[in-house]
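One structure is given below, encoded as structure tokens.
Just one protein chain is left out here, and the rest sit where they should.
Chain nomenclature is as follows: A, B and C, assigned in order of appearance, with residue numbering initiated at 1 for each chain independently.
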Amino acid sequence: MRELTYSEAIREALVEEMRRDANVFLMGEDVGTFGGVWGVSHGMLDEFGPERVRDTPISEIAIVGAGLGAAMMGMRPVVEIMFGDFLMCAGDQIVNQVAKARFMSGGKADVPLTIRVTSGAPGSAAAQHSQSPESWFMNIPGIKIVAPALPADAKGLLKTAIRGEDPVLFFEHKMLYAEKGPVPDDADFTVPFGVASVVREGVDVTVVGVGNMVLKALKAAAQLAEQGIRVEVIDPRTLVPLDKETLIRSVQKTSRVVIAHEAHLRSGPAAEIAAVLAEEAIEYLDGPIVRVGAKNVPLPYSPILEQFVLPDVSDIVAAVASFWKR
Amino acid sequence: MRELTYSEAIREALVEEMRRDANVFLMGEDVGTFGGVWGVSHGMLDEFGPERVRDTPISEIAIVGAGLGAAMMGMRPVVEIMFGDFLMCAGDQIVNQVAKARFMSGGKADVPLTIRVTSGAPGSAAAQHSQSPESWFMNIPGIKIVAPALPADAKGLLKTAIRGEDPVLFFEHKMLYAEKGPVPDDADFTVPFGVASVVREGVDVTVVGVGNMVLKALKAAAQLAEQGIRVEVIDPRTLVPLDKETLIRSVQKTSRVVIAHEAHLRSGPAAEIAAVLAEEAIEYLDGPIVRVGAKNVPLPYSPILEQFVLPDVSDIVAAVASFWKR
Amino acid sequence: MIDELRQYSQEFLASLYRRMVLVREFELRAIEERRGGLIPGFIHSCVGQEASAVGATAALREDDVITSTHRGHGHLLGKGGAPQYMMAELAARSSGYCLGRGGSLHISDFDLGILGANGIVGGGIPIAVGAALAFQMQHSSRVALAFFGDGAVNEGAFHEAANLAGLWALPVILFCENNLYGEGTPQDRQAPIADLAKRAESYGFPGVIVDGNDVLAVYATVKAAVSRARAGEGPTLVEAKTYRFRGHYEGDPQVYRKPGEMESWRQRDPVPAFRQRLLTSGRFDEAALKVLEQGVQAELDEAVAFAAAAPYPEVGEALSGVYGETHGGLVF
Partner (left out) sequence: MIDELRQYSQEFLASLYRRMVLVREFELRAIEERRGGLIPGFIHSCVGQEASAVGATAALREDDVITSTHRGHGHLLGKGGAPQYMMAELAARSSGYCLGRGGSLHISDFDLGILGANGIVGGGIPIAVGAALAFQMQHSSRVALAFFGDGAVNEGAFHEAANLAGLWALPVILFCENNLYGEGTPQDRQAPIADLAKRAESYGFPGVIVDGNDVLAVYATVKAAVSRARAGEGPTLVEAKTYRFRGHYEGDPQVYRKPGEMESWRQRDPVPAFRQRLLTSGRFDEAALKVLEQGVQAELDEAVAFAAAAPYPEVGEALSGVYGETHGGLVF
């Protein structure tokens, strides 16, 4: 299969869906002329014109709110919030309008709105440009939360988001944009929500990775294999809905689990995953549920401090190794 | 000791701190002439005048942001966001400015800002006026999160918040305002952050309650006592910082734990508490960590549906009883 | 005055008046039924603001859309909302507009272009702008109208939405009902200017002030704004000066009213004023209006009876309608 970067895979999904359905359009700050600050929509203005690749003012409330209104009137907007850190500028629209519109209407409103947003620390971007906000809206019923790690999943999940009837927060990790992987070129290739992916099989310990931590988990697994520890790596791919079954099945087999994400530890996505396992799979567990994530301090600018705060391969290795050091 | 309602206890804390320190003032929508929509600041305009009991426009960004600026310039603002549901209107100021101001300045900025806000479903207030947002900002380092259940704690914790140097989100549960309890009248009575309260001792099972669920847990405990089940009820009082030690000590004794809050189950405060216990106390546990909370759907208007969605005493009783039904 | 009426058909005048009476009486009935226990939730009535609600919506086509507010019953009835489904929603029944899930703050009817009341002050404005964006992209002649209060113009949502609407010349009408209060705080303590229509200049489109208690003035003003919008000339901000006669919500002790203010506005009560105008014009007589009024009462009797007889939702219904697709029930 041909290889694409994560960024190219996302662009391909956008382009294919916009060719397929005239109701799909892209809107956000600098998505047009600039091609997106991360270059994801590069060239799309040329193909689709300024009507369907819309540069907006710096107005996150208006971007999300207008996306919602347009979605309810038959369009399928993909709106982009440049950094996940800015999501809270539109927090009310997301929490109180987008997520609840269908339910409050008695199930009648369709809200096919995809909110693309970046997450993660790109390096010395400091406290307001480095956050991983995947869990910030997990408590809110009504919005789905997607965090792909591999290019093929990025493409397939974005298509599912755009074709679906519900609002989706779609997290793209900045440090994954340049990562390559095989991506099917079938224009109807989609990846379903709520189905975790077993990225590597193993029997000794389960490592659940979110976003870029899937790649780090794979590296950790390779290192640990040398010590004879067979790690199973699972990527939930969608946090809402969450594929509990695959997680529980894995833990049943390995009886040990580490959950890793780049978000801060406290109340990050791992809190929910750990709680689910502690509620539904505790009998299979042979030790603590170990979380790996960023320390509970804002992301510092200094690379030394930043590396100290962010989780890395070695943290996963250490977390896994801890099971055999008790 | 004299009895006060939760609402009176909060007002007393506000009044005492405003008398004690000229830098303390209250600002928010309808806190003045109206006395607060929940009546908490009733009469305070008369005592302190419109300079220190400030009615604001309906502008949550400005309310929180102005609170932050004033706090950095030596004031000790208490700002009120009428419903927790509206917190996300000021989401960016809370997450990116208030919580991070000190760290980003290298620890130099003092941010003695208290954000008072209501949580909980007051009955048929529907999806945008009934939420319990205690966990929405738990992933954000730099802001403390307080959720008192009893009048004395409400008074003592609010004083600690106002006198402290850090920003605090102070959640007042609407259904607790009319609840009475003993409150010390010592004007220097404060309750420390990070110290959980064992509200009822027991040896068979630990029930951790957040906000109004503390009272429901006590009712459940009384019912369960009749069946011979001795429930220990713990109120963490502050979610950030969280007193893990008291929780772990209790679980060590009881080896069974239920965590109850009114927030939606997914990624509510219980997710973090469960994750902490699954990481640091799993060896003491004799069964699953059971969460009790609102179902993962927006709060419905209809009382029938609302009661179905919200957790109640019977849910706690059932959760506890489940340990003996396996 | 008489001249002004002349341009309108008998049917149109009758329908305006009937709708104003419907709004007024719907509110009074809902308040009564809330006291009587049929309605469990809060009510923010629009008594006193009937002319602005009815005048504005009368200027719209059926396929145009509105976003509304916490004080939305008049807007919805104006746009054609059916009293029985509204009353059933207020009574929390499964025959209500939102199957009992939304209540007064969230009533919507997508078939009628009612995109929803809203519990968040200012929250509906960006949504209306988004609907207008869709219409523009669809090369449709439909327009969107956002209702909001004088308090809402101080929210960031108003500003961002208005700027976008102006920038893209979207077919949207921003309709501000300035009733002089946001909850218990007077407008002059919420914004440093009294004429909020002025804010339109910041967004490069016209702002117009209209007597919000004069239904025909409101109608004509909005009609002009709608024509502009349909012609691709972009948005208009309409500020209707009006007054609410009851509390912010039912039960509000209203300690904040300025002395004499209520009395002076009572003189300008839009419903009797329009009634008198119809009579004075000679085109309607007492008997004809009585018939209309009785028709409204009958309709409301039916609506209340319908609501009271309607079934309550089944508890399990709470779990449906959160998503369009549940991926095997996984999302709960």
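The definition used in the following text is that contacts are C-beta pairs under 8 Å (C-beta built on N, C-alpha and C of every residue); 3 or more make two chains touch, one makes a residue touch a chain.
Bear in mind that the values here come from a model prediction, so they are computed numbers and not experimental data.
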Among the chains presented, those that the missing one touches: A, B, C
Of B:Phe103, B:Phe171 or B:Tyr301, the residue in touch with the unshown chain: B:Phe103
Hidden partner chain, touching residue among B:Gly123, B:Pro241, B:Gly287 or B:Pro303: B:Pro241
Touching residue (missing chain; options B:Gly32, B:Gly164 or B:Gly181): B:Gly164
Contact partner of the left-out chain, one of B:Asp92, B:Glu179 or B:Glu232: B:Asp92
Options C:Phe205, C:Tyr219 or C:Phe274, residue touching the unrepresented chain: C:Phe205
Interface with the undisplayed chain - residues on subunit A: 29-30, 32-34, 37, 55, 57-62, 85-86, 89, 123-129, 295-298, 300-305, 308-309
Touching residues on subunit B - with respect to the absent chain: 25, 51-52, 56-57, 59-62, 64-75, 77, 92-93, 96-97, 101-111, 141-142, 144, 164-166, 192-194, 240-244
Residue numbers in subunit C that touch the chain omitted from display: 154-160, 163, 166-167, 169, 189-193, 198-199, 201-205
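One rule holds in what follows: only the chains that are shown with their structure count from here on.
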Distance-maximising chain from subunit A - centres being C-alpha averages: C
Chain pair with the higher count of C-beta pairs in contact (B-C, A-C): A-C
Euclidean distance of C-alpha centroids - subunit A vs subunit B, Å: 30
Chain centre separation (subunit A, subunit C; CA means) in Å: 40
For subunit B, residues contacting two or more additional chains: 85-86, 89, 126-128, 296-298, 300
Set of subunit C residues in contact with two or more other chains: 98, 100-102, 106, 118-120, 123, 156-157, 322, 331-332
